[in-house]
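One structure is given here, and the rest of the page talks about it.
Note that one protein chain of the assembly has been removed; the remaining protein chains are unaltered in position.
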Amino acid sequence: MKPVPAKVSVFRKILRGTGFFPFIVKRVLTSILLIFGMTFIAFSITQLVPGDPVAANLGQSAYSDPEIVAAFEKEFGLDQPVPVQYLRYIQKLSQGNLGISLSSKRPVNEDLKEYFPATLEIALVAVVIAMILGLLLGTISAITRDRLPDQIIRVVSLTGVSMPTFWTALVFFYVFFFLLGWSPGTGRLDPGAEPPPQVTGMFTIDALINGDFATFRQAFSYLLLPAIVLAIYALGVLTRFTRASVLEILGNDYVRTARAKGLPEFTVIRRHVLRPALLAIITVAGVAFASLMAGSVLVENVFSWPGLGQYAYRAAVGLDLPGIMGVSMVVATVYITMNLIVDILYRVIDPQLRKAEQ
Amino acid sequence: VSAAAKTLTVETVFQLTSTDPARSFEQTGNMINRALYETLLTYKGGDAATPVPGVASKWSVNANATEFTFTINPKAKFSDGTKVTSADVVFSLNRLKNVKGNPSSLMNGITVSAPDAGTVVLTTANPTPQVLAIVTSPALGILNSKVVKANGGTDAADAKDTDKALDFLKTQSAGSGPYILKSFNLTTEVVLVKNTKYWGTAAGYDQIVVRNVPVNVQRLNAIKGTSSIAVDLSPDQAEGLGSKVYVVEGKASNVFFLYLSQNKDFSAATAFTSNAKCVEAARYAINYNKIVRYAGRGAVQAPGIIPSFFSGALKAKDAIKQDTARAKTAFDACGIKDTPVSIGFWGDGGAVNGLSFASLTALVDEDLRAVGFKTKLAGAPIAVSLPLYRENKEEMGLWLWGPDWPDSTNYTESFSPGTKVGLRMGWKAGSDSVIEELRARASTETNTKKRAALFREWQIEMNKRSPLIPLVQPAAIVVSNKSVVGTSDHPIWKVNLAEVRPAK
Amino acid sequence: MASRFGNSNSIWRQPLAVVGLAIVAFWVFAAIFAPWISPYDPLAQDSDKFLTPGSLHWMGTDELNRDIFSRVIYGARISLPYSILLVVLSALLGSIIGGISGYFGGRVDAIIMRLTDMFFAFPAIVLAMAVAAALGPEIRNAVIAITIVSWPVYARLVRGLILNAKQNDYVTASSLLGSSSLRTLVVDLRPNLAGPVFVLASLEVGNALLLLSGLSFLGLGAQPPAAEWGSMVSMGAVNFDRWWVGLFPGLAILSAVLAFNFIGDALRDALDPRTAKALRD
Amino acid sequence: MKPIVEVKNLSVEYTRGDQKVRAVAGVDLEVSAGEILGLVGESGCGKSTLGKAIVGILQGAEGEVNFDGQQVSKIGRGQRDAHYRNLQMIFQDPYGSLNPRRKIGDQIADGPRISGVSKADALEKAESLLERVGLPRNAVERYPHQFSGGQRQRIAIARALAISPKVIIADEPISALDTSSQAAVANLLVNLVEEFQMGLIFISHDLSIVRRISDRVAVMYLGKIVETGKTEEIWNSPAHPYTKALMSAITHADGKAFIPLDLPGDVPNPAYPPSGCRFHPRCPLAQAECGSSEPVHVSLSDGRKVSCILQQAGSAPKALTF
Partner (left out) sequence: MTLLSVRDLTVTLMTGSGPADAVRNLSFDIERGQILGIAGESGSGKTMTALSIMGLLPYKGKASGSINFDGEELVGFKPKDFRRVRGKDVAMIFQDPMTSLHPMLTIETQLTEHLRHHRKVSRAEARARALELLDTVKIPDPETALKAHPSQFSGGMRQRIAIAMALACQPKLLIADEPTTALDVTVQAGILKLLDELRKSQNLSVIVITHDLGVLSALTDRLMIMYAGAEVESGPTSQVLTRPRHPYTQGLIDALPDSEAHGKRLIAIEGMPPELGKFPSGCAFHTRCSFARNECKSGTPNKVDIDGTRRIFCTVDPFDTPAGVNR
């Protein structure tokens, strides 16, 4: 038998190893596999269900012209058998190419480059709002357990997770835009205002990079309301989760030990309770962030926010398969990446896990 | 004058795919392209009957309406300063024909030629009087052929594979209109700026922002006075807007209609709906007044399928009136009894001119049920419902028709047996010799008066025997800030942005 | 009940749970007796429209002048049963898949768990939208679509519970006594799974209702003229400043979801803490 | 008497990450019917692992276990062979060893039911067994949470007895119990062994209890048996320093303010066992070669077996003094 080439064995060693580096390599590899696996599910589901993308995407008269229909099918590869379509898709995907959108007739990559940052922007602001408030409210709730503040926070956070987002968005828009005039309205910038030069695609950040504070303020004022609406659900989730985690940790022996040392309650909470709680909360926040991106469909619909959610909606309703796949891939990638980051963070923060690995 | 005063904001629900004239066939695209690209002929204001000079200063038609000669205005210049020549026209029209985009069918049967640099001739095999209307369509906008060719454009026969100018035309325009494209975003806004080298009367604004805004927000913005023009409000929504705006009321060119499938073999229900008695029962069951009231001020019952402003449109007195007794008798005679019958329509919140298909269907549904139909509403998103309609897979359907070109032939050529919509209704050629003969005569008649009479007669026969039941011609509303003048409502491009100016 | 959910924290002692039960009881009552409760036919139209709430129409009327109060009441007939159906279907499907995964373990388990990972990563609403759009919007199809995306929570829970329970000495003891794995699963573990799955399902009813009405809001669920809360809100969205059109159906959704969450929460608290934790993660 | 359970050179491994941990490393052991074998050792030394490997919950990596003449194999997904059902185990945690959601009666009846006894008969048997272990007959209808730890342990014993086992491995059955219940459960086990002539392996970390109830003792340290022999002999003259240390560490409630002997360090991690004699880093009598060469397991003249270089095969145990 031929000797195993050195490169392979190093690779094997990494995969079999249990240290920090092999762990990361392994996690990244499984994440990539996961994403490819998902394309299969997405593809199967979208293929299994009926619906005619050609009809959905051609105008009335064009559709009756067989020549035009054939041209359209050829252009988007719809004339090929499904497995071939899938293989082609995978092949392109591995080169980072998500195909051409049926509805916008542009590469999905380009579409996403445009819409994704808009959603990322509100989702980030939303998750920051939800994290900060959720941590605060959840902790207060836990330490005032069963007393009035706790009761109030529990009902409020439960209400938060029970609100239909699309409805909340309407109510908030009506109140804060129409009645109170605090929000400038729909869209991302004033009509005709020049967006900042694209770096990240997030207007607030790009404006800052560009040193353009007026645009930053404008962009921020537009995104605040949708971000708040989007944050409500996540806030409810994080508050409840924080409360539960803090309560659980409060019941740990080491908290009793900390109290037995006569430390100020604030120190006990901050150092001995929140630190371990944070781990759990970060995990949930990571997942919440990914679900915010998906949840933005309904909010963006109301606020005419030109983001992934709107794009997803149009793609779905237009049976724009490459579009649907593209959105799904992006959201899934965010989700998987968040999980990956959280996992890594977990190891960095938690010495016990690190120890167990050695 | 401040910079802001020179910006016009137009709010509309985007129906937009691109600003390439050869590929764009949606309302928002038409509105924008009307300001970017000029056509040989055009219309003024809200009129859609009398063509006026565009790039062509003069034109003539031969006696049997098969040859149309246009003389290009020597002053006409593109935004880069070069002159408009017949070569540009030939290129643009052939490109439209050959890229096989949605509007390509406008060029069916038309050939273009250029005897000299200042003259263009369009010829057809059969008499086609509507060519003069067709050339006003923004899809036939004239492109600067050199610029477009330099950026991947071609008018060759295989243009559908080889033309690569689409992306270029999203970043920049290459027309001779009063505005040029500054930026294009499919979902948020399209920004136009003044063409400083325009050869005609200068543009009214330095900049026009066409924004994608949902109808409800258009209304709120109109009340607040933050928008300049709102395009999509229904008569209802146009009420109580306050003092900052005025409302331009017109009639939409769209007609909503109900049909019953004539495809006997499609389902249990269509075995009956193909029966003339069944159609009659439905036609007289409907409370048209109720629908018109729902459609709001300015809407009218559609007496026939041809909208009011086209030649040969029927008068209100010709309209069908509800007659429940007659409907019930017909219903009993048709034998459908308790067989359930579904009505297809555009379901996911689909609305045009502020009227929602779902609500209209609900209204019709109530009346049909009242005479005994066992109806079932089968709305679906456009992607699902439209194919069913197009493939004649509905039992009943509630849809609308907007003109592809502003001429009544568009209707005779689309709704007669064996034509496009006729087939969708399962109405095959040879089903009705009277109607078919009227159609043939109307299409070749060049005398204006005789044409109108034929169109009227065609519609009256349609109302007697066709599976088609015209329902309502909605009002078309443009709400405009008082700082703006020149707003009108046009059936093809809605608002003529080229004509809009700041109030003095 | 007491023995199944532990005895110290009976849900009757939790005020929020009682409120939740009351609201659910109200909606169930409304759904059953809708024809008697509602003052008008929910489909009856009129030439007037958009009447403001008043003594004739408590919640006003919509663009076809249908009585919103009656429609909200009738809405319970769609939203509640379908949400519950949805949860039952996903719970069944998820439990079976999770059961298979936990029972076989090893490679089967690994494959199934990767699959659920994928479904978790998938944006549920996008998938549901696509499926609903393609199958044709009908509430039945929306239910199918949501079931396809919502079974993995149950699968994960059931599998986790089985793996956890497998470590219990009583499972080992029973296999020493000759019990086959299948018998253990059915006899020993099923009662342990039933409680948590039931609690999760009760927590998920609210989510199901939200997703279902969200799809209807987008026009991909229940179709007009059916009175469905989500699609009623979407009509309110078109008629923004007629606030009553969207407000009341929205409140109906909120109240029902809140009620189910109250109950689910209380049930979870009544479970023993370790299982409750499994439900939370 | 012929032993009913024979363990020969048994090793058991766990996999942690990609590392193998040998929790039991080459153990020989035997139990006869009617005999109580005490297995003592500190936490983590592999007692439970050994117990589980004997009944077949864990798979041995090397060596074998014979039960009643047949080799025990790991339990699989299917039904366990009737022969091996006579080999039962009782666990330490009285809360985890009964299914909280099932009635006591059903759980005890499980064994007979699987062996084909009718439901009524099985339940009848459950009732009489409950009575035998000192609980009321009507306990069949109740759930585990209605019983104390000691009572549950008795129920667990009743469940094992329901199929009349020949050997029971009891893994720290009384460690989690209160002083008073401890005595009751221990006494019950002793009575049952005498009554049914079962073999019992009694696992415990408490040498003083093992001394009281068992006929023979095996002392385990870090995966290995360091000494086996008759209880009284070991108690009177421990031959292995670890046995001696264990005994010296026992506190006595005699009011004499005597602080027992402590050994340096803890039981090491079995993943990294010390070289040579595994006890040598903590052994007060360790010599230079203890770190390098592994001691042989030798039989002493009184029949005891011990692994220590201080003891010589065939001779009487040498007295150890720290």
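Note that the chains take the letters A, B, C and D in the order they are written out, and that residue 1 is the start of every chain.
Keep in mind that, in the parts below, a contact is a pair of C-beta atoms (placed from the backbone, for glycine too) under 8 Å apart; a residue touches a chain by one contact, two chains touch by 3 or more.
Given the structure is predicted, the values throughout are model-derived calculations rather than measurements.
Checked against the full complex, the candidates D:V267, D:L285 or D:L310 give a single residue touching the omitted chain, namely D:V267.
When the missing chain is restored to the complex, the residue among A:A258, A:V284, A:V299 or A:V342 that touches it is A:A258. From the options D:A183, D:A286 or D:L310, the residue with contact to the chain not on display is D:A183.
Checked against the full complex, the one of D:D81, D:D206, D:E233 or D:D302 touching the unshown chain is D:D206.
Residues of chain A that touch the chain left out of the display are 145, 252-254, 256-265, 267, 271-272, 275-276, 349-352, 355-356.
Think of the hidden chain as still there; on chain D it touches residues 36, 42-43, 148, 150, 178-184, 186-187, 190, 205-209, 211-213, 245-246, 249-263, 265-267, 282.
To be clear about the criterion, only the chains that are shown with their structure count from here on.
In chain C, 133-134, 218-220, 234, 237, 240-241 are the positions where the chain touches two or more neighbouring chains simultaneously.
Along chain A, residues 51, 178, 317, 319 each make contact with two or more other chains.
Taken together, the chain B residues at the contact with chain C in this complex read 215-217, 219-220, 223, 236-237, 290, 293-294, 347-351, 356, 358-359, 361-363, 365-366, 377-381, 383-384. Against chain D, in their complex, chain C makes its touches with residues 3-4, 7, 168-170, 172-183, 187-188, 191-192, 195.
Across the complex, chain B is touched by residues 43, 45, 47, 49-50, 63-64, 133-134, 136-137, 218-220, 223-225, 234, 237-241 of chain C.
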